[in-house]
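Got a structure for you, questions after.
In this view, the complex is presented without one of its protein chains, the others remaining in place.
We just call them A, B and C in the order they show up, numbering each chain from 1.
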Amino acid sequence: MSIGRTQWAIAEGYIPGWGHGPAPQMISHEAVCILNAGEAEANIEITIYYEDRDPAGPYRFKIAPRRSSHLRFNNFENPEKIPMDTPFSSVITSNVPIVVQHTRLDSRQSENALISTIAFPGNQ
Amino acid sequence: MSIGRTQWAIAEGYIPGWGHGPAPQMISHEAVCILNAGEAEANIEITIYYEDRDPAGPYRFKIAPRRSSHLRFNNFENPEKIPMDTPFSSVITSNVPIVVQHTRLDSRQSENALISTIAFPGNQ
Amino acid sequence: MSIGRTQWAIAEGYIPGWGHGPAPQMISHEAVCILNAGEAEANIEITIYYEDRDPAGPYRFKIAPRRSSHLRFNNFENPEKIPMDTPFSSVITSNVPIVVQHTRLDSRQSENALISTIAFPGNQ
Partner (left out) sequence: MSIGRTQWAIAEGYIPGWGHGPAPQMISHEAVCILNAGEAEANIEITIYYEDRDPAGPYRFKIAPRRSSHLRFNNFENPEKIPMDTPFSSVITSNVPIVVQHTRLDSRQSENALISTIAFPGNQ
(Lines give C-alpha, C1' and ligand atoms only; values in the text may rest on other atoms or scores of the structure.)
Protein backbone atom coordinates (compact mmCIF):
# COMPACT_ATOMS: atom_id res chain seq x y z
CA MET A 1 0.00 0.00 0.00
CA SER A 2 1.28 3.48 -0.85
CA ILE A 3 0.11 6.63 0.90
CA GLY A 4 1.71 9.96 1.62
CA ARG A 5 4.07 12.54 0.22
CA THR A 6 7.84 12.91 -0.02
CA GLN A 7 8.11 16.38 1.56
CA TRP A 8 6.55 17.58 4.83
CA ALA A 9 6.93 20.55 7.17
CA ILE A 10 6.20 21.17 10.86
CA ALA A 11 6.21 24.88 11.65
CA GLU A 12 5.96 24.39 15.42
CA GLY A 13 8.85 22.85 17.31
CA TYR A 14 9.92 23.19 20.92
CA ILE A 15 11.48 20.81 23.43
CA PRO A 16 10.26 21.80 26.90
CA GLY A 17 13.15 22.67 29.16
CA TRP A 18 12.11 20.46 32.01
CA GLY A 19 9.57 17.84 33.05
CA HIS A 20 8.69 15.26 35.62
CA GLY A 21 7.03 11.91 35.96
CA PRO A 22 8.27 8.35 35.36
CA ALA A 23 10.82 7.93 32.51
CA PRO A 24 10.76 7.30 29.64
CA GLN A 25 7.02 7.76 29.01
CA MET A 26 6.47 11.01 30.91
CA ILE A 27 9.68 12.85 30.02
CA SER A 28 8.82 16.04 28.12
CA HIS A 29 9.43 15.29 24.46
CA GLU A 30 8.80 16.56 20.95
CA ALA A 31 8.24 13.77 18.45
CA VAL A 32 7.76 13.24 14.75
CA CYS A 33 5.75 10.12 13.92
CA ILE A 34 6.39 8.71 10.46
CA LEU A 35 4.58 5.95 8.59
CA ASN A 36 6.24 4.18 5.70
CA ALA A 37 3.34 2.04 4.44
CA GLY A 38 5.08 1.20 1.16
CA GLU A 39 7.21 -1.71 0.00
CA ALA A 40 10.57 0.11 -0.18
CA GLU A 41 12.88 1.39 2.54
CA ALA A 42 12.47 5.12 3.25
CA ASN A 43 15.56 7.32 3.47
CA ILE A 44 14.50 10.27 5.61
CA GLU A 45 16.26 13.61 5.94
CA ILE A 46 15.16 16.14 8.57
CA THR A 47 16.36 19.76 8.56
CA ILE A 48 15.84 21.98 11.63
CA TYR A 49 15.19 25.71 11.14
CA TYR A 50 15.85 28.18 13.95
CA GLU A 51 14.86 31.77 14.65
CA ASP A 52 18.32 33.31 14.71
CA ARG A 53 20.85 30.95 13.16
CA ASP A 54 21.34 28.83 10.04
CA PRO A 55 19.50 25.52 9.76
CA ALA A 56 20.98 22.32 11.20
CA GLY A 57 21.05 18.93 9.53
CA PRO A 58 20.16 16.97 7.67
CA TYR A 59 19.50 14.36 10.32
CA ARG A 60 19.25 11.00 8.52
CA PHE A 61 17.04 8.03 9.37
CA LYS A 62 16.01 4.86 7.57
CA ILE A 63 12.57 3.33 7.97
CA ALA A 64 12.02 -0.22 6.77
CA PRO A 65 9.09 -1.02 4.46
CA ARG A 66 5.68 -1.31 6.15
CA ARG A 67 6.93 0.15 9.40
CA SER A 68 6.06 3.05 11.74
CA SER A 69 8.74 5.14 13.43
CA HIS A 70 8.21 7.57 16.30
CA LEU A 71 11.34 9.76 16.50
CA ARG A 72 11.98 12.08 19.43
CA PHE A 73 13.72 15.35 18.52
CA ASN A 74 15.19 15.17 22.04
CA ASN A 75 17.30 12.23 20.91
CA PHE A 76 18.68 13.72 17.69
CA GLU A 77 22.50 13.62 18.00
CA ASN A 78 24.09 13.86 14.59
CA PRO A 79 25.22 16.36 13.36
CA GLU A 80 24.30 18.11 16.65
CA LYS A 81 21.84 18.14 19.56
CA ILE A 82 18.69 20.30 19.32
CA PRO A 83 18.77 22.79 22.22
CA MET A 84 15.93 22.71 24.75
CA ASP A 85 13.59 25.65 25.40
CA THR A 86 14.29 26.98 21.86
CA PRO A 87 11.69 27.50 19.09
CA PHE A 88 12.32 25.68 15.81
CA SER A 89 10.60 24.34 12.68
CA SER A 90 11.42 21.23 10.66
CA VAL A 91 11.25 19.94 7.08
CA ILE A 92 11.11 16.19 6.49
CA THR A 93 11.96 14.71 3.10
CA SER A 94 11.93 11.10 1.91
CA ASN A 95 12.75 9.19 -1.28
CA VAL A 96 9.37 7.39 -1.05
CA PRO A 97 5.92 8.54 0.13
CA ILE A 98 5.52 8.76 3.90
CA VAL A 99 2.95 10.24 6.32
CA VAL A 100 4.15 12.60 9.07
CA GLN A 101 2.49 13.70 12.32
CA HIS A 102 3.82 15.96 15.08
CA THR A 103 3.30 15.25 18.79
CA ARG A 104 4.51 16.86 22.01
CA LEU A 105 4.21 15.65 25.58
CA ASP A 106 4.86 18.50 27.96
CA SER A 107 5.29 17.44 31.59
CA ARG A 108 6.73 20.68 32.92
CA GLN A 109 3.87 21.04 35.36
CA SER A 110 2.63 18.21 37.55
CA GLU A 111 0.16 16.97 34.93
CA ASN A 112 1.16 16.36 31.34
CA ALA A 113 -0.20 18.24 28.33
CA LEU A 114 -0.32 16.86 24.81
CA ILE A 115 -0.51 18.28 21.31
CA SER A 116 -0.64 16.53 17.96
CA THR A 117 -1.27 17.58 14.38
CA ILE A 118 -0.75 16.18 10.97
CA ALA A 119 2.25 17.89 9.38
CA PHE A 120 1.92 20.03 6.25
CA PRO A 121 2.31 17.94 3.10
CA GLY A 122 4.30 19.48 0.26
CA ASN A 123 3.26 19.13 -3.35
CA GLN A 124 5.73 16.35 -4.06
CA MET B 1 -24.36 14.20 1.12
CA SER B 2 -20.93 12.90 0.12
CA ILE B 3 -17.70 14.13 1.67
CA GLY B 4 -14.33 12.55 2.28
CA ARG B 5 -11.84 10.14 0.82
CA THR B 6 -11.47 6.37 0.68
CA GLN B 7 -7.93 6.15 2.09
CA TRP B 8 -6.56 7.81 5.25
CA ALA B 9 -3.48 7.50 7.44
CA ILE B 10 -2.70 8.33 11.07
CA ALA B 11 1.07 8.34 11.67
CA GLU B 12 0.76 8.70 15.45
CA GLY B 13 -0.68 5.88 17.51
CA TYR B 14 -0.15 4.91 21.13
CA ILE B 15 -2.41 3.41 23.78
CA PRO B 16 -1.25 4.73 27.16
CA GLY B 17 -0.26 1.90 29.47
CA TRP B 18 -2.32 3.02 32.40
CA GLY B 19 -4.89 5.61 33.49
CA HIS B 20 -7.36 6.54 36.15
CA GLY B 21 -10.70 8.25 36.59
CA PRO B 22 -14.26 6.99 36.22
CA ALA B 23 -14.83 4.38 33.47
CA PRO B 24 -15.59 4.35 30.61
CA GLN B 25 -15.17 8.05 29.89
CA MET B 26 -11.84 8.65 31.61
CA ILE B 27 -10.04 5.43 30.71
CA SER B 28 -6.96 6.21 28.63
CA HIS B 29 -7.86 5.52 25.03
CA GLU B 30 -6.76 6.03 21.45
CA ALA B 31 -9.67 6.53 19.08
CA VAL B 32 -10.40 6.89 15.39
CA CYS B 33 -13.56 8.88 14.66
CA ILE B 34 -15.14 8.12 11.30
CA LEU B 35 -17.99 9.89 9.51
CA ASN B 36 -19.90 8.15 6.75
CA ALA B 37 -22.11 10.99 5.52
CA GLY B 38 -23.12 9.15 2.35
CA GLU B 39 -26.08 7.00 1.40
CA ALA B 40 -24.25 3.64 1.23
CA GLU B 41 -22.83 1.42 3.96
CA ALA B 42 -19.08 1.84 4.45
CA ASN B 43 -16.87 -1.24 4.65
CA ILE B 44 -13.82 -0.13 6.61
CA GLU B 45 -10.46 -1.87 6.82
CA ILE B 46 -7.80 -0.69 9.29
CA THR B 47 -4.18 -1.90 9.14
CA ILE B 48 -1.82 -1.28 12.07
CA TYR B 49 1.88 -0.63 11.39
CA TYR B 50 4.49 -1.22 14.10
CA GLU B 51 8.11 -0.20 14.56
CA ASP B 52 9.66 -3.66 14.66
CA ARG B 53 7.24 -6.25 13.29
CA ASP B 54 4.98 -6.82 10.31
CA PRO B 55 1.64 -4.99 10.14
CA ALA B 56 -1.48 -6.43 11.77
CA GLY B 57 -4.94 -6.53 10.27
CA PRO B 58 -7.02 -5.71 8.48
CA TYR B 59 -9.48 -4.98 11.25
CA ARG B 60 -12.91 -4.78 9.61
CA PHE B 61 -15.85 -2.55 10.54
CA LYS B 62 -19.11 -1.58 8.89
CA ILE B 63 -20.63 1.89 9.27
CA ALA B 64 -24.23 2.39 8.22
CA PRO B 65 -25.15 5.27 5.88
CA ARG B 66 -25.35 8.72 7.48
CA ARG B 67 -23.72 7.56 10.69
CA SER B 68 -20.73 8.49 12.85
CA SER B 69 -18.56 5.86 14.51
CA HIS B 70 -15.98 6.48 17.25
CA LEU B 71 -13.78 3.37 17.41
CA ARG B 72 -11.31 2.81 20.24
CA PHE B 73 -8.09 1.04 19.22
CA ASN B 74 -8.10 -0.34 22.78
CA ASN B 75 -11.09 -2.47 21.86
CA PHE B 76 -9.76 -3.95 18.60
CA GLU B 77 -9.84 -7.74 19.04
CA ASN B 78 -9.78 -9.46 15.68
CA PRO B 79 -7.31 -10.63 14.34
CA GLU B 80 -5.40 -9.60 17.53
CA LYS B 81 -5.24 -7.05 20.36
CA ILE B 82 -3.09 -3.92 19.93
CA PRO B 83 -0.46 -3.90 22.67
CA MET B 84 -0.42 -1.00 25.13
CA ASP B 85 2.53 1.37 25.56
CA THR B 86 3.69 0.56 21.99
CA PRO B 87 4.05 3.08 19.12
CA PHE B 88 2.09 2.37 15.96
CA SER B 89 0.57 3.99 12.86
CA SER B 90 -2.62 3.11 11.01
CA VAL B 91 -4.09 3.17 7.52
CA ILE B 92 -7.86 3.30 7.11
CA THR B 93 -9.51 2.35 3.81
CA SER B 94 -13.17 2.35 2.81
CA ASN B 95 -15.22 1.44 -0.24
CA VAL B 96 -17.02 4.81 -0.03
CA PRO B 97 -15.82 8.30 0.98
CA ILE B 98 -15.41 8.81 4.73
CA VAL B 99 -13.84 11.44 6.99
CA VAL B 100 -11.33 10.33 9.65
CA GLN B 101 -10.07 12.09 12.79
CA HIS B 102 -7.67 10.85 15.47
CA THR B 103 -8.19 11.47 19.20
CA ARG B 104 -6.42 10.34 22.37
CA LEU B 105 -7.47 10.76 25.97
CA ASP B 106 -4.50 10.17 28.24
CA SER B 107 -5.37 9.84 31.94
CA ARG B 108 -2.05 8.44 33.14
CA GLN B 109 -1.60 11.39 35.48
CA SER B 110 -4.30 12.67 37.77
CA GLU B 111 -5.69 15.07 35.13
CA ASN B 112 -6.47 13.99 31.60
CA ALA B 113 -4.74 15.24 28.47
CA LEU B 114 -6.30 15.26 25.02
CA ILE B 115 -5.05 15.36 21.44
CA SER B 116 -6.97 15.39 18.20
CA THR B 117 -6.10 15.91 14.56
CA ILE B 118 -7.67 15.29 11.23
CA ALA B 119 -6.03 12.25 9.65
CA PHE B 120 -4.05 12.48 6.40
CA PRO B 121 -6.30 12.00 3.37
CA GLY B 122 -4.89 9.93 0.52
CA ASN B 123 -5.44 10.85 -3.10
CA GLN B 124 -8.22 8.36 -3.59
CA MET C 1 -10.14 38.61 0.78
CA SER C 2 -11.49 35.17 -0.04
CA ILE C 3 -10.21 31.97 1.54
CA GLY C 4 -11.75 28.62 2.35
CA ARG C 5 -14.21 26.07 1.08
CA THR C 6 -17.99 25.70 1.13
CA GLN C 7 -18.14 22.20 2.65
CA TRP C 8 -16.32 20.92 5.77
CA ALA C 9 -16.52 17.91 8.07
CA ILE C 10 -15.50 17.23 11.67
CA ALA C 11 -15.45 13.49 12.38
CA GLU C 12 -14.90 13.91 16.14
CA GLY C 13 -17.62 15.40 18.28
CA TYR C 14 -18.41 14.98 21.95
CA ILE C 15 -19.78 17.30 24.60
CA PRO C 16 -18.30 16.25 27.95
CA GLY C 17 -21.00 15.35 30.42
CA TRP C 18 -19.75 17.50 33.23
CA GLY C 19 -17.12 20.10 34.11
CA HIS C 20 -16.01 22.62 36.66
CA GLY C 21 -14.32 25.97 36.92
CA PRO C 22 -15.62 29.54 36.51
CA ALA C 23 -18.37 30.04 33.89
CA PRO C 24 -18.55 30.72 31.01
CA GLN C 25 -14.88 30.26 30.10
CA MET C 26 -14.18 26.99 31.90
CA ILE C 27 -17.43 25.16 31.20
CA SER C 28 -16.74 22.01 29.18
CA HIS C 29 -17.61 22.81 25.60
CA GLU C 30 -17.28 21.60 22.04
CA ALA C 31 -16.92 24.44 19.54
CA VAL C 32 -16.75 25.07 15.83
CA CYS C 33 -14.80 28.20 14.91
CA ILE C 34 -15.72 29.69 11.55
CA LEU C 35 -14.05 32.48 9.60
CA ASN C 36 -15.93 34.32 6.88
CA ALA C 37 -13.15 36.47 5.43
CA GLY C 38 -15.15 37.39 2.33
CA GLU C 39 -17.35 40.33 1.40
CA ALA C 40 -20.71 38.51 1.46
CA GLU C 41 -22.80 37.18 4.34
CA ALA C 42 -22.36 33.42 4.90
CA ASN C 43 -25.39 31.22 5.32
CA ILE C 44 -24.19 28.23 7.31
CA GLU C 45 -25.92 24.88 7.72
CA ILE C 46 -24.61 22.28 10.19
CA THR C 47 -25.82 18.67 10.21
CA ILE C 48 -25.06 16.39 13.17
CA TYR C 49 -24.44 12.66 12.56
CA TYR C 50 -24.88 10.14 15.37
CA GLU C 51 -23.84 6.53 15.90
CA ASP C 52 -27.27 4.98 16.22
CA ARG C 53 -29.92 7.37 14.90
CA ASP C 54 -30.66 9.55 11.90
CA PRO C 55 -28.85 12.88 11.52
CA ALA C 56 -30.21 16.04 13.14
CA GLY C 57 -30.43 19.44 11.53
CA PRO C 58 -29.68 21.47 9.65
CA TYR C 59 -28.82 24.02 12.31
CA ARG C 60 -28.69 27.42 10.58
CA PHE C 61 -26.42 30.37 11.31
CA LYS C 62 -25.52 33.59 9.52
CA ILE C 63 -22.06 35.11 9.67
CA ALA C 64 -21.61 38.68 8.50
CA PRO C 65 -18.85 39.53 5.98
CA ARG C 66 -15.33 39.78 7.40
CA ARG C 67 -16.33 38.25 10.71
CA SER C 68 -15.29 35.31 12.92
CA SER C 69 -17.83 33.19 14.76
CA HIS C 70 -17.08 30.70 17.54
CA LEU C 71 -20.15 28.51 17.93
CA ARG C 72 -20.58 26.11 20.85
CA PHE C 73 -22.39 22.86 20.00
CA ASN C 74 -23.58 22.97 23.63
CA ASN C 75 -25.76 25.94 22.73
CA PHE C 76 -27.41 24.52 19.59
CA GLU C 77 -31.17 24.61 20.22
CA ASN C 78 -33.04 24.43 16.94
CA PRO C 79 -34.26 21.94 15.74
CA GLU C 80 -33.09 20.14 18.92
CA LYS C 81 -30.40 20.05 21.64
CA ILE C 82 -27.31 17.89 21.10
CA PRO C 83 -27.13 15.35 23.93
CA MET C 84 -24.12 15.37 26.25
CA ASP C 85 -21.73 12.43 26.65
CA THR C 86 -22.70 11.16 23.16
CA PRO C 87 -20.33 10.71 20.18
CA PHE C 88 -21.20 12.60 17.00
CA SER C 89 -19.74 14.02 13.76
CA SER C 90 -20.72 17.15 11.87
CA VAL C 91 -20.83 18.52 8.33
CA ILE C 92 -20.75 22.28 7.81
CA THR C 93 -21.84 23.84 4.52
CA SER C 94 -21.90 27.46 3.40
CA ASN C 95 -22.96 29.43 0.34
CA VAL C 96 -19.59 31.24 0.34
CA PRO C 97 -16.05 30.06 1.21
CA ILE C 98 -15.36 29.77 4.94
CA VAL C 99 -12.61 28.25 7.12
CA VAL C 100 -13.60 25.82 9.90
CA GLN C 101 -11.69 24.65 12.98
CA HIS C 102 -12.79 22.33 15.78
CA THR C 103 -11.97 22.97 19.47
CA ARG C 104 -12.93 21.29 22.74
CA LEU C 105 -12.35 22.44 26.28
CA ASP C 106 -12.80 19.54 28.67
CA SER C 107 -12.95 20.52 32.33
CA ARG C 108 -14.29 17.25 33.71
CA GLN C 109 -11.25 16.85 35.90
CA SER C 110 -9.84 19.62 38.04
CA GLU C 111 -7.57 20.92 35.26
CA ASN C 112 -8.84 21.62 31.76
CA ALA C 113 -7.73 19.79 28.63
CA LEU C 114 -7.89 21.24 25.14
CA ILE C 115 -7.96 19.90 21.61
CA SER C 116 -8.11 21.71 18.31
CA THR C 117 -7.76 20.73 14.67
CA ILE C 118 -8.56 22.22 11.32
CA ALA C 119 -11.67 20.54 9.96
CA PHE C 120 -11.59 18.44 6.77
CA PRO C 121 -12.23 20.61 3.70
CA GLY C 122 -14.43 19.12 0.99
CA ASN C 123 -13.67 19.55 -2.68
CA GLN C 124 -16.16 22.36 -3.14
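Please note the rule applied: a contact is a pair of C-beta atoms (placed from the backbone, for glycine too) under 8 Å apart; a residue touches a chain by one contact, two chains touch by 3 or more.
For clarity, every value in this text was computed on a predicted model and none was experimentally measured.
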Contact footprint on chain C, counting only the chain that is left out: 1, 3-4, 21, 25-26, 33-37, 66-70, 99-101, 103, 110-118, 121
Missing-partner contacts on chain A, residue numbers: 7, 9-14, 16-17, 47, 49-52, 54-55, 85, 87-89, 91, 102, 104, 106, 108-111, 113-120, 122
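To be clear about the criterion, only the chains that are shown with their structure count from here on.
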Chain occupying the middle, per Cα centroid: B
Averaged-CA centre spacing for the pair chain B and chain A, given as whole angstrom: 21
Contacts with two or more other chains, residues of chain C listed in rising order: 111, 113, 117
